[in-house]
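Okay, so here's the structure we're looking at.
Only one protein chain is missing; all other protein chains are in place.
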Amino acid sequence: MSASATANRDPAADPLVQVRGLTAVLSGKTVFDALDLDIARGSVTAIMGPSGTGKTTLLKHITGQMHGAAGQVLVDGQDVVRLPREGLYRLRKRIGYLFQNSALLTDYDVFENVAFPLRAHARLPEDLIRNVVLTKLQAVGLRGAARLLPSELSGGMARRVALARAIVFDPMLILYDEPFVGLDPIALNQVLKLIRTLNQELGITSVLVAHEFEAVREAADHVHLIAGGKRVASGAPEDLVRADSPWTAQFFGGALEGPVPFQYPAPPLARDFGFVGATA
Amino acid sequence: MKQFVARVFDPLLDGLADVGRTGWFFIGLLLALPRGLTYPRELLRQIWFVGAKSLIIIMISGLFVGMVLSLQLYYTLSIFGGTSALGTVIALSLYRELGPVVTALLFAGRAGTAITAEVGLMRATDQLSAMEMMAVDPLAFVASPRFLAGLIAMPLLVAVFNMMGLFGGHLVGVTWLGIDNGTFWSNMTGNVSVWKDVISGEWKALAFGALVSLIAVYQGYSAPPTSEGVANATTRTVVSSSIAILALDFVLTAFLM
Partner (left out) sequence: MNPRRSYAAGTGLFILLGFAALAYLATQTTSLVNFESGPSYDVTAEFTNIGGLKDRAPVKLAGVRVGTVKSIVLDQKSMDAKVTMAIADRYDQIPEDSYAKIMTSGLLGDQFISLSPGGSPTNLKNGSVLDNTQSALQLEDLIGKFLTGSGGGKSSSSNKP
């Protein structure tokens, strides 16, 4: 009954993630200013924006690691801010998260890192764990590295292990924070294919934070461009490059001048260098 | 004058606040403890790191403490013509006081610092956040096993320390200073009680184990995620643990023994 109801519902009308009026202030800096944003079920949505604009912070709000000063974050209909610990953890079991800095557990080898969520939440027979973990490692091309320690991995290898760990449970939602960083073109293509396969074959909703527009164009159905604490543009990747908004024009063109600030907010250069005091 | 007052009172207030925060952390830890018991393999691993790896330093220190104790007490006792009580006095000093206290101080330096540095680094490299994202409570998975391991390892380490101390004392007293072997042991067995001496010392060990591992885990948990932050937290673990051990020792001795 509820399954058919879900199937009949228009995915755009029932987004998996709804961010409403989210306002967040960190160390006195307003990172989000009444941000609104939807992630449609079964889509691959890319979040783009200049460095330091709050993409990682947004993912942390979606998973309840951070709480905004105001606003609402709904994931699968649940308000993550109001959710008690138990409920939050139950929700997180259905979310995969790829940390920007991999965050592998340094005490465990690659195999145990990927097996960690399985062991923590399910009493599975050892050979089933082995099969699942090795399949996921194979998917990121690191089956042979199963017994290496995180300290013995390169940065790109560590990211792929973290990716394998994020997808080991086949969750309903995966958040990738910069999955392509440090990957060579071959590995990048493989990870790209993996993200698409997970989405198309298992219907996993994916949120992709990335700077590589070529890769985003390949993988994402939808792009949100965030700058200055607001969503400044949204749409299919092809439409976005062609749109004549000054934001997209500057961001995708890479111009230094424009509405997107390259500098972190700062007092005028002259004051920091002491010229103001000299002339006054 | 105001500055002077501030210089004296600020660190005091900081220290007091730290005690308070450690107390709150302890309550959270206790609540997480039952869930922590669902990770027995992690507990076993931590007993290895915290206990087994401290064994060598504990054994060597115990041996030397016993030897020194024997020399000093022999000299003191010979003034009163009571050297036949050497075994008793060595055993009582070790069981009631030196065993638990010296072991706890060494434990703070050897295992406490390791716990703080490790947990602090896990915080700094987002490993604790990663666990939370995988719906694993770090209080249950990281903090609880380390705390319990300290609680379990300390009484065992103290027993080993005491045994080595006794051997050291026997070596010096009987082999070198020529006290009669039979007198050494029979005087001891006549005067040392299981409950009042051996077991009450083990209660102290248990209390110190809980104290040191609580401080160590808390300091690691709350360390700022920088190299300097972790370094400072490690230092604080040693300083706070040492003061806390000696203060608690006085309280326990005064009220329980």
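Letters A and B mark the chains in the order given here, with residues in each chain numbered from 1 onward.
The rule is short, and it goes like this: contacts are C-beta pairs under 8 Å (C-beta built on N, C-alpha and C of every residue); 3 or more make two chains touch, one makes a residue touch a chain.
The structure presented is a predicted model; accordingly, all values stated were derived computationally and were not measured.
Put simply, the missing chain touches B once the whole complex is considered. Within the set B:6, B:52 or B:246, the residue that contacts the chain not displayed is B:52. Touch with the chain omitted from the figure is made, among B:192, B:212 or B:230, by B:192. For the options B:25, B:39 or B:95, the residue in contact with the chain missing from this view is B:95. Although one chain is not shown, part of chain B still touches it, namely residues 41, 44-45, 47-48, 51-52, 55, 80-82, 84-85, 91, 95, 152-153, 155-157, 159-160, 162-163, 166, 185-194, 197-199, 202.
The rule is simple: only the chains that are shown with their structure count from here on.
Inter-chain centre distance (chain A to chain B, centres taken as mean C-alpha positions): 44 Å. Interface residues of chain A, counted against chain B in their complex, comprise 63, 65, 85, 89-90, 92-93, 95, 97, 99, 101, 103-106, 116-117, 120-121, 165. Those residues of chain B that touch chain A in the complex are listed here as 121-122, 125-127, 129-137, 141.
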